[in-house]
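Omission of a single protein chain aside, the complex is shown with its protein chains in their original locations.
And then chain A:
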Amino acid sequence: MIRRSPLSRRASLAAAAVLAAGALLLTACAGNAEPGPTSTEVTADPSASVAIRLVLEPGNLDVRETAGAALDQILIDNIYQGLVSRTAEQEIVPALATDYEVSPDGLTYTFTLREGVTFHDGQELTPQDVVWSLTQVKQNPAYRDSARLANVQAIAAEGQTITLTLSAPDSTLLWSLTGRAGLILKEGDTIDRKTDANGTGPFVFSDWKQGDSITFERNEDYWGEKAQVAEVVFSYIPNTQAAINGALAGELDVLTGFDANLTDQLEANGDFAVVVGPSTDKGTLAMNSTRPPLDDVRVRQAIRQAIDKDAIVEALGAGRTQFGPIPSLDPGYEDLSDVAPFDPDAAKALLAEAGEEDLDLTLTIPASYGTTVTQILVSNLNDVGISLNVTTVEFGAWLNDVYINQDYELSFVLHTEARDFENWANPDYYFTYDNPEVQRLYAESVASTDEAEAEALLAEAARIVSEDMAADWLYNGASVVGVGTHITGMPSTNVNERLNLAELVEGSQ
């Protein structure tokens, strides 16, 4: 999935950048997702209603067919659950299953289904619901992530035991089951899934005011520990300034998708603290290597070496540099900064060698990303003799021109999805990157039954992708969240992707 949200505005205060960097360091030291800006204990208010600003509103609520991180972000974990889930640290943990086991040959997955779980409409969760849900996803190619269950041959239930039998080992299966492919829905549910939701999670869908807000209420019959707040209101506010105004006027409790450069503004009166956590957002500069002059690896390398990644991270006020396709939160990550370090002189030399000293290139970028990154790109590339024409398009047009028709030279979008290396092993993807060696390594990694081996294979493949200069990675974004000092338990890792609110607490100190 690709995040369409605004990138944030231009850096203006060095102080803000320093502050944000400090915050990043702090969270890095703390090393967990429980930052809570307050150190003092709060008394939980069980009747609290917490207003959270989100940027991107879903088009509809159908998790089966509709794409977009906006849906995963609020619905998974809070409303819908799978047999397994993932923690903020990206670990796989049991959810609707009390435990699970994988056979040594990697071909049989056995889950014990939790008892006493009910759907929000009051009906009990049965093993048959699980078999039905997974079978539906597997059999219906129109459903999201259907292909992720491709290796699953049989899904069966006996008592509370659910067994998945695979035709070949799949090291990505458990992870896939923590996402859309593994969500457990009620068999034959008749609700209109576009505007309603019926799951097993700690929150119940209550109301959607289109173009405005979505409201969840606490699930009083939840099988696990009940949510600590009575109500969560997601306010969809694309405009960052409006969100800050709302926060300062006391109308919002949490701001996600926050611009780290505006930290001072939000923290000014002491009611908010900005929390910076890691994310799997990858600011990806795709290079169409099927097109001259970008089919010349020297030109692609020159572009990479011309771009000052540190300057980009500094201008954004948060995040870190990334030099390969895998971000630090994902398996297979390796520091690849040695592959194409910032070196304008080397870039010029490479261009001269390739006979491309006066180059005109076009960058296609969705309008929602703002201008911070493009300004740096234009100036950096200009320094080595490349004039960059920036074509700003709407996301729909980007999908059409770049994603479907692959009609572009350079493209920038933020890829938010965790563990999405598969796109580099897919020659049809809009990256236009086609390397059989990478495809083989990825397939081997998927087929591996040993976690460490699977990771090593991914790392090896990722290095090749980077060395092939398949694209450039401008930065690894951060989750920047403004949290009211009266709020604790707000997740801070990868919140664009998932926002588990089970531990959210509003209270007085």
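Note that in this section contacts are C-beta pairs under 8 Å (C-beta built on N, C-alpha and C of every residue); 3 or more make two chains touch, one makes a residue touch a chain; residues count from 1.
Here, contacts and distances are computed from a predicted model.
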Omitted chain, identified by the protein name its UniProt record gives, among "Acyl-CoA dehydrogenase", "2-hydroxy-acid oxidase", "PadR family transcriptional regulator" or "Peptide/nickel transport system permease protein": "Peptide/nickel transport system permease protein"
Touch with the omitted chain, as defined above, among A:57, A:170, A:189 or A:472: A:57
Omitted-chain contact residue, chosen from A:174, A:230 or A:397: A:397
Residue among A:356, A:417, A:455 or A:506 touching the omitted chain: A:417
Residue, one of A:47, A:239, A:290 or A:362, that touches the chain absent here: A:239
Where the missing chain touches chain A, by residue: 1-2, 57, 59-60, 65-68, 141-144, 146-147, 192, 194-195, 207, 209-213, 215, 233, 235-239, 241-243, 245-246, 248-251, 393-397, 399-401, 403-404, 417, 420, 423
